[in-house]
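What follows is chain A.
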Amino acid sequence: MITLLDLFSIAAISAGAFFFFAGTVGLLRFPDALTRMHALAKADNVGLGLVALGLIPRAESALSALKLIVIWALVLLSAASTTQLIGRALRRGRK
Partner candidate 1 sequence: MNELLLAAAGLILFTVAIGLARVLRGSEVERLMAVQLLGTGGIAALLLIANATSVPGVEDVALGLALLAAFATIAFVNLLDADQGDAEA
Partner candidate 2 sequence: MTPSVLAGLVGATLVGLGLYGLILHPHPLRKLLAFNLMGSGVFLVFGIVARRGAAAGFRFDPVPQAMVITGIVVAFAASALAVALILRLSEESSRVTLDPEAWTKPDSGDAK
């Protein structure tokens, strides 16, 4: 039996998978390393956020639902900063 919450999960997870797909298309199609990194960092993080959102109704407890959000926040933080670090290394490497 499909409930409304299941529908929500399905919608969010499908959207998430789509963003991962889009990110990889960007990774393959973009011309240089900096833009490729951009595609990866942005699309994949939206994708992870949507997947986490979709899994929240299926979480065993409130704590594990909270953890899903924390995972996403943590990945966002580290992706935003490490992208900066890699970007700098890329730019310096080219000189």
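Regarding selection, all candidates are chains of the complex that A comes from, given by their letters.
Assume a contact is a pair of C-beta atoms (placed from the backbone, for glycine too) under 8 Å apart; a residue touches a chain by one contact, two chains touch by 3 or more; residues count from 1.
Since the structure is predicted, the reported quantities are computational estimates derived from the model, not experimental observations.
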item: Pick from 1 or 2, the complex member that touches chain A; value: 1
item: Sites on chain A touched by candidate 1 in the complex; value: 2, 6, 9-10, 13-14, 16-17, 20-21, 23-24, 27-28, 33, 36-37, 40-41, 44-45, 47-48, 51-52, 55, 58, 60, 64, 67-68, 70-71, 74-75, 78-79, 81-83, 85-86, 88-90, 92-93
